[in-house]
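Pasting a structure here, questions to come.
Note that this complex is displayed minus one protein chain, with the remaining chains in position.
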Amino acid sequence: MAHTVRDKAKLLARVRRIQGQTAGLERLLDSETDCTAVLQQIAAIRGAVNGLMAAVIEGHLTDHVVKEPEQAQRQRDLDAVLQVIKSYLK
Amino acid sequence: MAHTVRDKAKLLARVRRIQGQTAGLERLLDSETDCTAVLQQIAAIRGAVNGLMAAVIEGHLTDHVVKEPEQAQRQRDLDAVLQVIKSYLK
Amino acid sequence: MAHTVRDKAKLLARVRRIQGQTAGLERLLDSETDCTAVLQQIAAIRGAVNGLMAAVIEGHLTDHVVKEPEQAQRQRDLDAVLQVIKSYLK
Partner (left out) sequence: MAHTVRDKAKLLARVRRIQGQTAGLERLLDSETDCTAVLQQIAAIRGAVNGLMAAVIEGHLTDHVVKEPEQAQRQRDLDAVLQVIKSYLK
């Protein structure tokens, strides 16, 4: 079973937190609040998205790479996540 | 008038795009889709949040710093955004 | 006088620190040290480069944008640094 299935409840809780933060940002913009509050809310959303990404990358590398018995499959599963990691290192 | 008010419609459109992407991520997790699709969706959300942040920082620096006639106020308005920029450079 | 001239000694001290860290990385690779030490050294160099970037961006925005009396020149000086900031937000 994949990590995104096993950890489904935790990952969905993170997604709902991001949805709550994004709804909060919408209200800040709608109510024409001071733009410093807007900047801080966007920074908070970015932090939550990065935390979710780190959790999924860790789950992926642990389940599909560390626990996978076949080396050829480990290589394929690594390649999928390496592309995402490299996009963060540009 | 602040940039987050003048550009409100555009910024709200970006926020709603992020909300749509986050709802899509929720569906991917709920339907127990392949985790590579989950990783790519999170990367897309991160890109959209970064684009929104860049738009608000640019609006802030243009309206509150470039167009502000008083130097002391320009300094205060710069300080607000410098904190956010520095958090990206850690 | 530009901030990179006024702050020259401090900025050169940061550059020399990066040179020292990079020479250390060269020695780690040459002596075929454990690769975890290599990863940590690269992470330290990245932190020092980001700190230098933050210092130059802050100096630029303060000197060329906050302290510049002409609005049209402030806009031009902002544009130069916005390109760099945006490249961090991709």
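Order of writing sets the chain letters: A, B and C. Residues in each chain are counted from 1.
The definition used in the following text is that contacts are C-beta pairs under 8 Å (C-beta built on N, C-alpha and C of every residue); 3 or more make two chains touch, one makes a residue touch a chain.
If you're wondering where the values come from, they're calculated on a predicted model, not measured in any experiment.
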Absent chain's touching partners (shown only) are A, C
Selected residue (touches chain absent from view) among A:Ala2, A:Ala44 or A:Val65: A:Val65
Residues from chain A at the interface with the omitted partner, ascending: 47, 50-51, 53-54, 57-58, 61-62, 65-67, 71, 74-75, 78, 82, 85-86, 88-90
On chain C, residues whose C-beta touches the chain left out of the figure: 2-5, 8, 11-12, 15-16, 18-19, 22-23, 25-26, 29-30, 32-36, 38-40, 42-43, 45-46, 49-50, 52-53, 56-57, 59-60, 64, 80-81, 84, 87
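The rule is short, and it goes like this: only the chains that are shown with their structure count from here on.
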Per the C-alpha means, the centres of chain A and chain B lie apart by a whole-Å value of 16
CA centroids of chain B and chain C: separation to the nearest Å works out as 23
Please tell me the distance, in whole Å, between the geometric centres of chain A and chain C computed from their C-alpha atoms. 28
In chain B, what residues contact two or more other chains? 50, 53, 57
